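Dropping the structure in here first, questions after.
One chain of protein is taken out of this complex; the other chains stay put.
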Amino acid sequence: MKSDWRARAHPAWWAFAVHRISGLLLTLFLPLHFLTLGVALNGEAALQSALVWTEQPLIKAGEVVLVLLLAAHMAGGIRLLMLEFLPWRNWQKSLLALAAGLTVVAGGAFLMNLV
Amino acid sequence: MNTLRVKIWRGREQGALQEFEVPRRESQTVLDVVTHVQRALDPTLAYRFACRVGMCGSCAMSVNGRARWTCRTHVDQVIEGDTLEIAPLTNLPVIKDLVADMSEFFDKWARARGQFQPTATRKDEFARVRPDSSEREQVDAGIECIGCGVCYASCDVVTWNPDYLGPAALNRAWTLVNDVRDGARDERLGAVAGDAGCQACHTHMSCTERCPKKISPTAAIAGLKRATLGALLAGRI
Partner (left out) sequence: MRLAEREFGAPACGRSASTVMSARSQVRLWAAQRASAVVLALCVLVHLMTLIYAVRGGLSAAEILARTRGSVTWGAFYSIFVIAVAVHAPIGLRAILHEWLAMRGARLNAVVAIVALVLMVLGLRAVWAVVA
């Protein structure tokens, strides 16, 4: 028999879900990111015209999401490294709260500079 | 509220939840409920239990979607409205009704080299292990496991990667890796290394969250991850 969402409803599992989904989405975004920057091979003007569409509100919202994904994956990853490589102690929930806090701060800072 | 509505899994892998009405009693455990159904309502119901006091590890089932010992779970703790849903442990084949087949679970303990490998004979002085030594403390953290299968049933890595040895077998291996009397450390680390072993763990921590003995197999598996890497770098596995 298979288990369902009721077995998974606890904070460390949500942290895993965020880590996996953010990692997957970032991996899918990376080729796009690299290709956009690669346009600079054709000069500054070419890169500038490639960046024009980043002014659209929908893309800007997407950028905020990307920054959140990146910050969440980094903070969650540091949490995992600490759990795997440091002596075990009862700090899982604190580490989770810290990772979530760091993500929100990074997203907020980006948003404030964006608009 | 004097009656419980209890939905119980009937059948094997294919089957359905069957509903029963069970009188509500004070201090009633989930095992009491299942026993009432079998004795008073339907004697063909199959389930497994032995000690009824949380020592044997036979009566674990999925209660309202979470793996638990039914003997030590009071109905009050888990009831949603007036309904209980009781099913066999997940991640294991169903033999009949609430009885899961534990063979694979225990075979994986053997595959993880869960047996002690003695290095001394009865003629030797017996080993002195200081209770406050770090190895002994690591062993203490995991040694109380009674093999109920709650962690194994709760682990999604087991679901997604059926070769995975699982939290209980790896926890057992970690207690032996820290046993200073044991003589099979490297063979054991070799047995638990890689995608079917400790490196597959994603730290969901469902095992730690659900363990009725408050053991953290996640901590044991993290220890194995470091120890297998150390053994690999030293050329011992």
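A and B are the chain letters, set down in written order, and residue numbers restart from 1 in every chain.
Methods note: a contact is a pair of C-beta atoms (placed from the backbone, for glycine too) under 8 Å apart; a residue touches a chain by one contact, two chains touch by 3 or more.
Because the structure is predicted, anything quoted here is derived from the model rather than measured.
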{"item": "Touching the absent chain when the full complex is considered, from B:V75, B:M102, B:V157 or B:A219", "value": "B:V157"}
{"item": "Contact partner of the left-out chain, one of B:G57, B:G142, B:P167 or B:G197", "value": "B:G197"}
{"item": "Touch list for chain A against the chain that is not drawn", "value": "20, 23-24, 26-27, 30-31, 33-35, 37-41, 44-45, 47-48, 50-51, 54-55, 63, 67, 70-71, 73-74, 77-78, 80-81, 84-85, 106, 109-110, 113-114"}
{"item": "Touching residues on chain B - with respect to the absent chain", "value": "108, 110-113, 115, 117, 157, 160-161, 163, 165, 184, 187-188, 190-191, 193-197, 199, 202, 225, 228-229, 232, 237"}
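Just so we're on the same page, only the chains that are shown with their structure count from here on.
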{"item": "Chain centre separation in whole Å, for chain B relative to chain A (CA means)", "value": "34"}
{"item": "Residues on chain B engaged by chain A in the complex (per definition of touch)", "value": "9, 13, 62, 64-67, 87-92, 94, 100, 141, 153-154, 156, 159, 202-206, 208-210, 216, 218-219, 222-223, 225-226"}
{"item": "Chain B contact footprint on chain A (complex, rising order)", "value": "1-8, 10, 12-13, 16, 20, 80, 83-85, 88, 92"}
